[in-house]
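All protein chains of the complex are present and in place, except for one that has been dropped.
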Amino acid sequence: MIAYLGVAAGTVSGVMAARRKNMDAVGAVVVAFLTALGGGTLRDMLLGRGPVFWIREEGYAYLTLILAVAFFYSTRLLRFSARSILIPDALGLGVFTVMGVEAGLTDGTSWFIASLMGVITGVFGGVLRDITCNEVPALFSKDMYLYATCSLLGAWLYILTTQVGGMSALALPLTVVFIFLLRLAAVRFNLSLPEPKHSWD
Amino acid sequence: MIAYLGVAAGTVSGVMAARRKNMDAVGAVVVAFLTALGGGTLRDMLLGRGPVFWIREEGYAYLTLILAVAFFYSTRLLRFSARSILIPDALGLGVFTVMGVEAGLTDGTSWFIASLMGVITGVFGGVLRDITCNEVPALFSKDMYLYATCSLLGAWLYILTTQVGGMSALALPLTVVFIFLLRLAAVRFNLSLPEPKHSWD
Partner (left out) sequence: MIAYLGVAAGTVSGVMAARRKNMDAVGAVVVAFLTALGGGTLRDMLLGRGPVFWIREEGYAYLTLILAVAFFYSTRLLRFSARSILIPDALGLGVFTVMGVEAGLTDGTSWFIASLMGVITGVFGGVLRDITCNEVPALFSKDMYLYATCSLLGAWLYILTTQVGGMSALALPLTVVFIFLLRLAAVRFNLSLPEPKHSWD
């Protein structure tokens, strides 16, 4: 259920990017699809899982299509500021990360690979959105306030808590809350990764 | 057979885009490949079909390579206007859409997913072409005159006619002609999707 909130956040973010580039409804739908479902799609392809998740569970595809069209034509729904997207987006980051880690562990990958699958699922939709909109991915700038880092730390928290006896039922909510709070804290306090000392070009 | 016409149209369109960006022969071949075969390649990857179609049926790859080099170095062949590419391209859109829907139905997807596979096969080659040429995909502008919309409507026409007793043999030609004519009409009469009422940024 909470996964649909992440999909909704990705859809809003995709439609907003499409509007900024003066795309039409087709552009809005495709960019929304890439943003909301692109990370999990890439994960499934990398793992060689056969049909990707939104072909197996069509609810994701339906939701994205309907929401994208509704958001695109709605003016009221879209009086969103970048700020108001932050909450569902941070929740989505947490949920998508857990789903990615789970996919890796289910397929028998190592913890290391599973953590990468978590991060890819969590953040790559936004990268595909920006590439399609002909921009350098925002994820790669220091103004992104630890977006990928929150996902990576959360992935390891999830992996470790599922190993502790009696903790595994708590792993999902604990990780989602952890990523959610860490992400909001990073935005609030302008946290970013350390920069290299000297520029060299 | 008619599929090769679509591949040829994609190749011409890819070589033209490469020339516009002053690419060399390698660029022309790669961009032609992405334009002509990229949509079907993505479809096969999403469906988890094992080797993609042009590895299983090498004729597509041979044709694209040979045509791309020939077009790139030929000056006579390339006195094409954007106008003269419209006819084979509209035919290709029809054929690729049907091939994509068929791939989905063959793999046992729902009608909804099969229609998406049709559209992806029909239009995504051009999206990959534009991304690789560092431009916002033309598909997403309203000047594209219902390109993706023709594909989507045609996909549903194909799905429905294959369900009607005695109609299934007609589904292929009917759909190709429908998409072809609808696309030409959209270009002729400058049709585009409705725009949202108010701008919000």
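Order of writing sets the chain letters: A and B. Residues in each chain are counted from 1.
The definition used in the following text is that a residue touches a chain if its C-beta (ideal position, glycine included) is under 8 Å from a C-beta of that chain, and two chains touch if they have at least 3 such contacts.
None of the values given here were measured: they were computed from a predicted structure.
Peer 1: Return the single residue from A:61, A:144, A:157 or A:186 that touches the missing chain.
Peer 2: Counting the whole complex, the residue in contact with the absent chain is A:144.
Peer 1: With respect to the chain omitted from the figure, which of B:58, B:143 or B:195 is a touching residue?
Peer 2: B:58
Peer 1: By the contact criterion defined above, which parts of chain A meet the unshown chain? Give residue numbers in ascending order.
Peer 2: The list for chain A reads 45-48, 107, 109-110, 112-113, 116, 127, 131, 134-137, 139-142, 144, 147-149, 192-201.
Peer 1: Would you write out the residues of chain B that touch the absent chain, in ascending order?
Peer 2: That gives, for chain B, the contact residues 16, 18-27, 30-31, 41, 44-45, 48-52, 55, 58, 61-62, 72-75, 78-79, 131-134.
What we mean here is this: only the chains that are shown with their structure count from here on.
Peer 1: Taking only the C-alpha atoms, how many degrees of rotation bring chain A onto chain B, rounded to the nearest 5?
Peer 2: That rotation is 120 degrees, given to the nearest 5.
Peer 1: Based only on mean CA positions, could you tell me how far chain A sits from chain B in angstrom?
Peer 2: 29
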